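This report concerns only the one structure given below.
Only a single protein chain was left out; the remaining protein chains are all shown in position.
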Amino acid sequence: MQQLTENCLEIIKKRPDHSHKGTFGKTLLIGGNAQYGGAIMMSAEACVNAGAGLTTVACDPVNKTALHARLPEVMIIDWQDEKALKSVFSEADLLLIGPGLGTDKHGSNLLEWVLQHQKESQWLIIDGSAITLMANNRYKLPFPKQTIFTPHEMEWQRLSGLAIKDQKETFNQKVQEVMQAIIVLKSSQTEIYTNEGSFRNISGNPGMATGGMGDTLAGIITAFMAQFDKNIATLNAAVYLHSFIGNELAKENYIVRPTKISERLPYWMKHFEK
Amino acid sequence: MQQLTENCLEIIKKRPDHSHKGTFGKTLLIGGNAQYGGAIMMSAEACVNAGAGLTTVACDPVNKTALHARLPEVMIIDWQDEKALKSVFSEADLLLIGPGLGTDKHGSNLLEWVLQHQKESQWLIIDGSAITLMANNRYKLPFPKQTIFTPHEMEWQRLSGLAIKDQKETFNQKVQEVMQAIIVLKSSQTEIYTNEGSFRNISGNPGMATGGMGDTLAGIITAFMAQFDKNIATLNAAVYLHSFIGNELAKENYIVRPTKISERLPYWMKHFEK
Amino acid sequence: MQQLTENCLEIIKKRPDHSHKGTFGKTLLIGGNAQYGGAIMMSAEACVNAGAGLTTVACDPVNKTALHARLPEVMIIDWQDEKALKSVFSEADLLLIGPGLGTDKHGSNLLEWVLQHQKESQWLIIDGSAITLMANNRYKLPFPKQTIFTPHEMEWQRLSGLAIKDQKETFNQKVQEVMQAIIVLKSSQTEIYTNEGSFRNISGNPGMATGGMGDTLAGIITAFMAQFDKNIATLNAAVYLHSFIGNELAKENYIVRPTKISERLPYWMKHFEK
Partner (left out) sequence: MQQLTENCLEIIKKRPDHSHKGTFGKTLLIGGNAQYGGAIMMSAEACVNAGAGLTTVACDPVNKTALHARLPEVMIIDWQDEKALKSVFSEADLLLIGPGLGTDKHGSNLLEWVLQHQKESQWLIIDGSAITLMANNRYKLPFPKQTIFTPHEMEWQRLSGLAIKDQKETFNQKVQEVMQAIIVLKSSQTEIYTNEGSFRNISGNPGMATGGMGDTLAGIITAFMAQFDKNIATLNAAVYLHSFIGNELAKENYIVRPTKISERLPYWMKHFEK
């Protein structure tokens, strides 16, 4: 298992001079039910600050005002509005589903809908409650090689069938080989399992152990895959940068609030720009 | 009566390397009716910034958007939704009830419900209008030794029966001995009465005499009891840190806004980390 | 006419050590209809940051969430809820009516109600649309000597009957003598007319000529009269500090946003504390 280092950030290239917002990808983030709206807000903040060209959130409309009060840069659609959803979906380069989605009928309907409509040109990130729904319903992925799961250990247990104590490198890798999707197994030392090998991120710190940290990571991954090459190197950079900034903040903060990581993304991406 | 000093902050230990958000406790904050929503918002901001692993607020839904606009890191449930409340309650390590709760029927129903459902593994903090409700209704505490009251002088008069002029150390201590609960008697020199002795906090300043200061203290206590050892030393540290940060802010501010104290918690907790 | 200087800020005294939020006054701010909600929000931000012990806003409930998202330190009541209004009113030391009140029937009803219920212990500040309503309806003031009007030139024309071109010192003073109330006549050089003489504030700058500046001044006056001696010296200090901070901000800003003045109040009040 290869250990991630700062070198992995070299994929953060200087942006081409002649570009427009479409150059950096259109993203659609689906999540945020009536109870867990904060999750999709944190994903969206990460996604905008990490440089996605355009970010649209599809959520329960109860979350609209709070999200816009924090982040007017996002577009927001009612996730019950299938016409709007279809229109944004068909234009999107990157799809994220799961943060605060919930595991009820509407959540599973949305996940099914996404899996039915995903196009070959689109990458899909499955996070949070959408992982639990995948585990419970055993949905088939249309494009496993361009699907990224971001489970924590309990969600990985549900998805892989591996008890937490059995989540060892060789077992995890084996399950990944069967699934063919990419796995970002979040823990105090996040591991990434792919068809091109596995990677360990020893960066990060216990001040980051607070609600919303995973939602923020999901947003960074979405923005990175939208604007940079869609490959494992880009994914690794997103995972590494998230914990790198967490470490920088932890130098002066006992607790690292996820929204503070998002705030610092533009600065640190500039710092590492090649 | 022992005077609190900076030494009491030594309970702020370096966090264990291998930890996750569950390690630092699940908290449930109940309060915030249609009129006094700001109170529970300030408690929640304090709780998140003081390092609780997970923070859920149960409040009147009219407060949801304002709270999420400030703090997407919290989960919010409608306090009329008993199913959601039961589910979050049963998972919680720390319970806070009272900031902006109100003293109407719904407030007393919630307090009764909490007292009926509290488990031996859970600590309970009773603040604000919940103290008045306790005084008016003479409810019995299921676990007095793991219950903390945070009255100001008028609320303590209601709860203890001691007129403000009679709130002397010996009388207060006597009432505490009967009640067996822990008392944080807030004033310009806050006093803490417990089965293990009494403590005085001479820290603090008159710039802190503004609405919301107590709600913020309640949130810090909740987060400290959730993540550190559940004992008097931890409580003392929470009380001391609140006024310590207030003093730091007062060096450059005539008025200390409660939300500014919450903002500085991560910095000062890092500063004092052992 | 006496010119205000920095000396007038000496009324900002060190706060007494043993104090609580009641020591610094309870304020009630009435305004903010469905269209002009921003005005009362800016008054409230000024009032809290200028050090009022407790601040309650009575407004159209459509403004509740935006106000709480900015300022959880205030309590907010629905201005249609007469029971709540009565309860807060009877406890208040300082009353402000007018910012964003509107000149419709509900606005005039509220103003009438305030004039009927004002107690001898309460000071009243009449701003914005409430001045126009006073002019149109010729209501009688119950306690003119503890009433402060804060008109701009057009509102003063309506209230005094003096055309803007006739608003000279002697004429203004004469009208004030008849009215017996205190007049803060806002312009690029604000003038204050009282039974104890008149004062001119030559501080201020044209970067402050932007919507909301008067609402902010009204909030500062409210907080100052609530916490310091209720007299002309305190009023003068509030007027001077508002433009002093505006000047400080104008050193680095072409436009001075009113909310930025409020943010700096705690700092500059500390700076001038005696």
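Note that the chains are named A, B and C in the order they appear, and that numbering of residues resets to 1 at the start of each chain.
Convention: contacts are C-beta pairs under 8 Å (C-beta built on N, C-alpha and C of every residue); 3 or more make two chains touch, one makes a residue touch a chain.
Just so we're clear, the structure is a prediction, and the values are computed from it rather than from any experiment.
Contact with the omitted chain, checked across C:V239, C:V256 or C:M269, is made by C:V256. When the missing chain is restored to the complex, the residue among C:G38, C:G53, C:G128 or C:G246 that touches it is C:G38. For the chain left out of this panel, the touching residue among A:K64, A:H106, A:R158 or A:R200 is A:K64. Mapped onto chain A, the footprint of the missing chain covers residues 12, 15-21, 23-24, 48-55, 64-69, 71-77, 84, 265-267, 269-270, 273.
Listed by residue number, the positions of chain C touching the unshown chain are 35-39, 41-42, 45, 62-63, 65-67, 69-70, 152-153, 187-188, 205-207, 209-213, 250-259.
Note that in this section only the chains that are shown with their structure count from here on.
Fitting chain A to chain B on Cα positions gives a rotation angle of 90°, stated in steps of 5.
Once CA atoms are averaged chain by chain and compared with the all-protein CA average, the nearest chain turns out to be B.
Centre-to-centre separation of chain A and chain B, using mean CA positions: 34 Å.
Chain centres here are Cα means. That of chain A falls 49 Å from that of chain C.
Touching two or more other chains at once are residues 65-67, 69 of chain B.
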